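Structure, as structure tokens:
Just one protein chain is left out here, and the rest sit where they should.
Up next, chain A:
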Amino acid sequence: MRTLRTLLIGTLLRAKHLSRSPFEVALALVIPLVQATLAVYLFRAGDEPHRLLEAAVGAGLMGVWASVLTGSGGAIQHQRFEGTLEIIMLTPRHPVLVVLPLTAATAVTGCYALVATLLWGRIVYGIPIDLAHPLAFGAATLACIAGLGMFGLLLASTFVLMRNANALANPLDYPIWLLSGMLVPISVLPAWTAPIAAVLPTTWGARALREATVGGPVWPSIGICLALGTVCLVLGAVLLKSFERRARAAATLALA
């Protein structure tokens, strides 16, 4: 109960902190519009206008992923710069309780990107928000937030160790949304990418959202997304503990 409370308060306060950043707010306003436009023109050019909503959902999920990735890397790096990384790592709680709210908050604020992309698509391009399973869509969105937040924790564990976390975070943006089939169907990618895609929570989150949008078995995909997210959480917890000790040995918790 105590742990849940810490995670919840941590996530809410971190989300509050993020939502007050003019930089984050400006990005949040512009990026979903760009993504909605990208989805519309990609699929109009591909002669598949009936898949516009599906594409918009995929584009929105790209926004959630970008938020988690740059948010996790950026949050750790920003905290290192601001001197708060040392302070939070110095608290007597398990590092997971300290870092998970950071990544969960980025998934929560990233969820806005999904909603905003759909809204921009509706307002600017007239894409109807006609979901096959509205309830399951809500559940899939929550599963995506949880799954991506836990995946973010796994990534964040390495960011604690590395002083130049952004250098690792930025190049991961495109491969993950490409491999997860957020915009382009996995079936058109080379066969060797399939095993990688299968172990990414993002793949199953994207699939669940797509199935909720156009119809299909949503709940198994949600289950797999959450299961893979939990594996990331456990792995991230182990790595975080180990990397925290290594960071203390290598003196990388602070900038200097």
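The working rule: a residue touches a chain if its C-beta (ideal position, glycine included) is under 8 Å from a C-beta of that chain, and two chains touch if they have at least 3 such contacts; residues count from 1.
Basically, contacts and distances are computed from a predicted model.
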UniProt protein name of the chain not shown, from "ABC transporter ATP-binding protein", "Anti-sigma factor antagonist", "Protein kinase domain-containing protein" or "4Fe-4S dicluster domain-containing protein": "ABC transporter ATP-binding protein"
Per the touch definition above, residue among A:83, A:134, A:171 or A:185 touching the missing chain: A:83
Interface residues of chain A (partner: the chain not displayed): 2, 5-6, 9-10, 13, 16-17, 20-21, 82-84, 86-93, 97-98, 245, 248-249, 251, 253-254
